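Please read through the structure below; I'll follow up with questions.
With one protein chain withheld, the remaining protein chains of the complex are depicted in position.
This part shows subunit A:
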Amino acid sequence: MTENKDANEKKVSGNQEEVDLSKRQFIKTAGMTTGGIVGGILLGSFISKPFKTEKYEPASGDNHHHGSGTHNTFTEAMQFFTRSEDLLTLAAATEIIFPEDENGPGAIALGAPYYIDKQLASPWGKNTDDYRKRPFLEGESPLNRGDTMLTGLRKLNEVSQSKHKDIFDNLEEEVQIEILQSFEAGEIEMNLVSSAGFFTLLRQLTLEGCYADPLYGGNKDMEGWKMREFPGAYMSYVDTVEANEFVKKEPMSLSDHM
């Protein structure tokens, strides 16, 4: 997903960041619609969203952006994140964890970044059902899940900038993998939470965003389930249980029961 880079895109620094990123998204999207090598059409639909180049959409007509897919994307906006750059970093990291390949879509096309945004905005993201009483002992993090993700994502960019002079999203895939490995191994010093703790949460949320029932905003069109031939929310397999061969079933989601 990081191929379409040129010198202009990489000029990202200081308070020019937003503007340049927007340009970059535009270029990426344009590249995609003209048959560029950005990874897949749904990727275009994602990356055009957090960084709209035109501030106002026409009131009527198609609400989709350049090159977007066929989904209704009214729910693709930020509930938890406040800086679109955090969502961009998250998207890049999820795509490394669960990349698009010949089997099918990756985390971005499956909607995992927006799934994660919604989860972090939920009571679960604020740990409201958890025991939060102090003291937090050594090895325990006092941060809630939302703050853990924010801290970790900003650290990803900080490490990217200091070691590779660019934001995480702009780095080559191999470099992104290396950085995530160092987080996973707990090698990155972070405040109030370990980098391994952040990575565990990031990986878990990414898989959830690819495989949860689509009601939560990920696993778009049940494409995550289709890749692994998981039928989803069926109510009965009593007729199939004794089958000797694999029985492929078209998936069904909870919305089919409403």
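One rule holds for everything that comes next: a residue touches a chain if its C-beta (ideal position, glycine included) is under 8 Å from a C-beta of that chain, and two chains touch if they have at least 3 such contacts; residues count from 1.
Following the convention adopted for this analysis, contacts and distances are computed from a predicted model.
Peer 1: Leaving aside the chains you can see, what is the UniProt protein name of the one that's missing? Options: "Imidazole glycerol phosphate synthase subunit HisH", "ABC transporter permease", "GMC family oxidoreductase" or "Gluconate 2-dehydrogenase subunit 3 family protein".
Peer 2: Checked against "Imidazole glycerol phosphate synthase subunit HisH", "ABC transporter permease", "GMC family oxidoreductase" or "Gluconate 2-dehydrogenase subunit 3 family protein": the hidden chain maps to "GMC family oxidoreductase".
Peer 1: Pick out which of A:78, A:175, A:196 or A:227 touches the chain that's been left out of the picture.
Peer 2: A:227
Peer 1: Going by the touch rule given at the top, which residues of subunit A touch the chain that is not shown?
Peer 2: 96-99, 101, 103, 106, 124, 127-133, 135, 137, 139-140, 177, 180, 203-204, 206-208, 210-213, 215-216, 224-225, 227-238, 240-247, 254, 257
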